[in-house]
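Apart from one protein chain that is not included, each protein chain of the complex appears where it belongs.
Which chain is which? They are A and B, in the order written, and residues in each are numbered from 1.
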Amino acid sequence: MVNRFFENESLGIHSLQFKAMGSPCTIHLQGERSAIQSILESAKQEVLRLEKKYSRYREDSVVSLINATAAKEAIAVDAETAGLLNYAHVCFEMSDGMFDVTSGVLRKVWDFKQNTLPTETDIAACLKDIGWKKVQWDGERIRFERSGIEIDFGGVVKEFSADRVAQYCRDQGVTAGLIELGGDISIVGPKFLEGDEREPWLIGIRHPQTGDAMASIPLFEGGVATSGSYERFIKVNGKRYCHILNPQTGWPVEGVASVSVVAPQCLVSGSLSTIAMLKGHQAAQWLDEQGASYLLLMDNGEIKGTLQG
Amino acid sequence: MRVLVIVSLLLSLSACTQVKPWERGYLANPNMAWQPMPQKSALDNHIYFSKEASSGGGQAAGGGCGCN
Partner (left out) sequence: MYQQYKLRETISFVKLYKIMKNKKTSALSALTMSAMAIPGMGTQQAKADVAPENSVFSYRYTNYQESQAPKERVFSGSIDRYNIQVHQFSLLAPIKEKYSIKTDLVLESLSGASPIRNEKLDDGSTRMYMSGATIDEQRVDLLVAPKRHFESGNLGGMLSISQENDYESTALGVDGALEIFNKHTTLNGSLSWSRDELSPTGGGPADGKTKDSFSFYEGLSQVIDKYRVFQAGFGYTRHSGYLTDPYKGFDLRPDERNQYTLTTAYRHYLNTPMLGAGSWHLDYRYYEDSWKIRSHTISTAWWKDTTIFGQSFTLAPSLRYYMQNSAYFYTLDSNPTDEFYSSDARLSSFGALTFGFDAKWKTEKATYTFGFAQYLSSEDWNLLEGESDETPGLVDFTTISLGVDYPFSF
């Protein structure tokens, strides 16, 4: 599903588009032009800072440093990374172990550019290096119990960045705007109309295959994140294998084609949508138990969720 | 009359929903306040207290004056 927003023809919304974290990014801020232009630029720099800090593709990133060192000795991390590791821990517990930041190593056996499946032996070998329980994290230092373990923030960094940049804009005094990083949205604040009146941003959720609008959600604040099986997948013998892999089995999940979640933070929306995908056919039930606001499209075409209509 | 008020109060409580933080904007609109113009409300209350037999309403009575 692709998220887009519908812009109202109001005064002074300035935007900046760029590419980061492998996705198209857009920042919309409302306000007086000259002030907003410089904040747009520094907000973009904040996104790039986080990309640089947490990208596993960069040798100088914090993630690469941890992955190179933590198996040999415990390594201390800064407060921002510590916050993310704590968050990853809570996600692990709350998802019954399905959301696991050590599951990134599965990319070594799953190649989504080719149409071949990995063997059971490949997967079994990989699973030995997966498991948050094999990571020692005490709130300050992180250590891996065996070499081969890697952490990957790919499942949280885009959503976290959206929230972090939205807060950055608010700290600069901007009270109306929206951050979109590849479909993950965090709202700076509701739009200004004439005078004091505020208007929500209209977030549109599109069907991943037909492109039709499934829902249009008015939001004053908060975040929206979407997970889907159509973003990246391979087809073997007519069966679709998506890129969201169960860290306990090593195999892709089934059941949910796409799920969008609304929550006060985009980071939380993203985690809930990812966990929902991992829960497969139990997704709707789990999301209802959490009291989440969501829109779910199942593989069989069924649409469920509290955000309908 | 009292029964009617209590019954409508209970009925509306049961119809209540949880408003998510991102939906708060409508209720936060200044026009939705109990008193969007506090000075006007204060003077209106004072005038009606002086010209009618009833007084009181959404708060304790406060001070008096010679106007009634």
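Quick note on the criterion: a contact is a pair of C-beta atoms (placed from the backbone, for glycine too) under 8 Å apart; a residue touches a chain by one contact, two chains touch by 3 or more.
Note that this is a predicted model, so its numbers are computed, not measured.
In the complete complex, the residue from A:177, A:222 or A:280 that touches the missing chain is A:222. By the touch rule set out above, subunit B reaches the unshown chain at residues 1-2, 5, 8-9, 12-13, 15-19, 21, 23-24, 26-27, 29-34, 36-40, 42-44, 47-48, 51-68.
Listed by residue number, the positions of subunit A touching the unshown chain are 42, 45-46, 49, 76, 78-80, 82-84, 86-87, 89-91, 93-95, 138-140, 160, 163-164, 167-168, 170-171, 194-197, 221-222, 263-265, 267-268, 271-272, 275, 289-292.
We adopt the following convention: only the chains that are shown with their structure count from here on.
Centroids of subunit A and subunit B (each the mean of its C-alpha atoms) stand 45 Å apart. On the side of subunit B, the complex with subunit A involves touching residues 20-25, 28-30. Across the complex, subunit A meets subunit B through its residues 187, 190, 196-200, 219-222, 262, 264, 293.
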